[in-house]
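This is the structure I want to talk about, given as structure tokens.
Yeah, one chain of the complex is gone here, protein chain that is, but the others are all in their spots.
Letters A, B and C mark the chains as written, and numbering starts fresh at 1 in each.
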Amino acid sequence: MCRFLAWVGKQRYLDELVLEQEQSLVIQSRNALIGKTPINADGFGLAWYSDRKMPCFYKDTHPAWSDANLKQLAHHTQSRLFLAHVRASTGTATSRNNCHPFGVGRWSFMHNGQAGGHDLIRQELDAMIPAHLYGQRFGATESEAIFLIAHGEGLETDPIGAMARAVARVELVSSRHKVLPYMRFAACWSDGERVYAARYASDKYAPSLHYRTCKDGIIISSEPLDGNNEGWIEIQSNTAIETEGSLVRTHSFRPFEALDQVEVA
Amino acid sequence: MCRFLAWVGKQRYLDELVLEQEQSLVIQSRNALIGKTPINADGFGLAWYSDRKMPCFYKDTHPAWSDANLKQLAHHTQSRLFLAHVRASTGTATSRNNCHPFGVGRWSFMHNGQAGGHDLIRQELDAMIPAHLYGQRFGATESEAIFLIAHGEGLETDPIGAMARAVARVELVSSRHKVLPYMRFAACWSDGERVYAARYASDKYAPSLHYRTCKDGIIISSEPLDGNNEGWIEIQSNTAIETEGSLVRTHSFRPFEALDQVEVA
Amino acid sequence: MCRFLAWVGKQRYLDELVLEQEQSLVIQSRNALIGKTPINADGFGLAWYSDRKMPCFYKDTHPAWSDANLKQLAHHTQSRLFLAHVRASTGTATSRNNCHPFGVGRWSFMHNGQAGGHDLIRQELDAMIPAHLYGQRFGATESEAIFLIAHGEGLETDPIGAMARAVARVELVSSRHKVLPYMRFAACWSDGERVYAARYASDKYAPSLHYRTCKDGIIISSEPLDGNNEGWIEIQSNTAIETEGSLVRTHSFRPFEALDQVEVA
Partner (left out) sequence: MCRFLAWVGKQRYLDELVLEQEQSLVIQSRNALIGKTPINADGFGLAWYSDRKMPCFYKDTHPAWSDANLKQLAHHTQSRLFLAHVRASTGTATSRNNCHPFGVGRWSFMHNGQAGGHDLIRQELDAMIPAHLYGQRFGATESEAIFLIAHGEGLETDPIGAMARAVARVELVSSRHKVLPYMRFAACWSDGERVYAARYASDKYAPSLHYRTCKDGIIISSEPLDGNNEGWIEIQSNTAIETEGSLVRTHSFRPFEALDQVEVA
């Protein structure tokens, strides 16, 4: 399991959220308060949108708290939309290629969760990735596989439905191999304009996910960034959100229903 | 392209070959004399056989010349059979998971070469890896894929034939995608008892490969480790060698013939 | 603060103590039970004595639990005398040069503790290092400085007295700058034959230190390696131990008395 946060709104410095909050992401890397994995120190990553076409990625394998570059970059970089992630491996190696966020074109994606039986199912997941995107299969995580499979499901035009279908397809594989939990999924993704986030599990334990509307924008985070929790809204399981400007829209996120709709059609 | 060496014989310290020769492997990492890639600084690796069942692997992503641990370990470690490799990436990331040698059970493997169109063919190569070995597909190189596919071809009982068939199968994929060169292959592999090495290319440019019989053992190396080349024998293209004690046996290594034999049968 | 262990006795594999115990050193890197710093993930190091003249050092900056090389090396390396350390930085950078154990000639040294006001006192500590050893001042920790200053105090012939005097000299500097705590010190050092360990603080909070005599040798460790604590002896503050074969001798370790004796003489 991992921790992450995202910001969309007025341009701001990354370190205001990544480092300076009472329960900032870097503090969560040593001491997450929600969930079963207090230490999230198997690498980290940032993705931010600048004036270039593609987002910028900075990822590395050390704990977020000990990376001198992270502190520098987060202090000097401003962005109106960024994603940040600290990783706790559920089995795959600590490697830059396994660090989130992942990117394809304008899109970025990060995930907290797992699909059961990783080593048993990975070859099948890899086969489900669209051939033209396989050159962007850099690592071995099921997270990156879900993201690439979602592209094959039409992420560009149907960001929430495609992600739901990708989650369903991966869960089908893990449930066939019967290694529990089949799917735990809290994720956040963006095309550089809107931010999407969703929460789901095949059992009762969907990983935590929250958001908060501030004066100048919206924060999405695995856990509240301050002590008193004021203003934070918990995203419920089977639910996705979508930002549009300062608005947050709520959608259903039921992977198998999304899959049925397509397959019936 | 990369550089490598292997030793089998009397137990000796690794640094005698890796660091102390006139044209040692670490010197080759800065200044290889044969081949088109003088700098081989995208990581390195050692595999040695000790008293444990499996070989020991030490791999990292810095240039071999600047790794303080490598100097220490090579100075203190003795082995009767070891492999050492310095990497020049032909496209995939500089990542520990992409560093040679690779290991499965008792077997270790290292490679210098490439298969054309890496990003176009990788998904097909991944699908050819036996399912029960996919958990050991850690990186993204075609080298590791060839090794795992060779296991599926029966490497345990037919070490040279299985490797030849794996090379043929990979070349079939790259030639179908028409990205030249289809296959360049100089490799070395071992089960901890014998060392095997082979040289082959789909064109005229098979990567260099040499061996030398010394008083206490046999060295296999991409290029001679000393200036005068005395005693070094060049392995010809379409040829494999196999050590047995202090003997070196020569075999034919014609991938498509090897494949035909099986497929006819 | 950090965690460490040492072994002297019959040759054994390093992973038996570093990885396989209920409260092994790698488990302590995520979850130390004694002391105020449960996470010790700012690098790690091993030093072991082989057939070579000098000890072998393997050190790196990732958390011990995520380093694939550490697992390999600890599994394949046997030694009759080794030191192992996991680091929690008290301020200096996460850098290989700041990882313990440190080495000079046959000697190795590792430390858990701190001297107050590190940045204020470091230049004075550096000036106290013998000129001929300054080429071995690689990092910035006060730990390494104490070790090098101890060499100047005659560590070779008076291993416990010299270390005590070095600790006193460093404490004199930190107490002059009035940054508390002046000195916290639990350390372990060896010449490849005997292992020495000492515990001391300028206040009541000397870092934990234990040892245990087993059938085939002696373990010295920051905390017991098993749950029930059976057979573990706590080393008291102001006390040093010295191994000789299977014997453990206890000595007084009172830095200022040691310094007075020399200065009177």
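Following the convention adopted for this analysis, a residue touches a chain if its C-beta (ideal position, glycine included) is under 8 Å from a C-beta of that chain, and two chains touch if they have at least 3 such contacts.
The structure presented is a predicted model; accordingly, all values stated were derived computationally and were not measured.
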item: Residue touching the undisplayed chain, where the options are C:Cys2, C:Ala32, C:Ala115 or C:Ile129; value: C:Ile129
item: Which residue of B:Gln11, B:Ser66, B:Gln236 or B:Ser252 touches the chain not shown here; value: B:Ser66
item: Residue in contact with the excluded chain [from A:His76, A:Arg176 or A:Arg249]; value: A:His76
item: Sole contact to the chain not displayed, among C:Asn40, C:Ser95 or C:Ser208; value: C:Ser95
item: Interface with the unshown chain - residue positions in chain B; value: 30, 39, 41-42, 61-63, 66, 68, 89, 93-94
item: Missing-chain contacts mapped onto chain A; value: 48, 50-52, 56-60, 68-69, 72-73, 75-76, 78, 96
item: Where the missing chain touches chain C, by residue; value: 93, 95-97, 119-120, 122-123, 126-127, 129, 131, 134-135, 137-138, 140
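Simple rule for what comes next: only the chains that are shown with their structure count from here on.
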item: Classification of the chain B:chain C interface as same or different, half of numbers criterion; value: same
item: Geometric centre distance via CA averages, chain C-chain B, whole Å; value: 40
item: Mean-CA-position distance for chain B and chain A (Å); value: 38
item: Contacts with two or more other chains, residues of chain B listed in rising order; value: 96
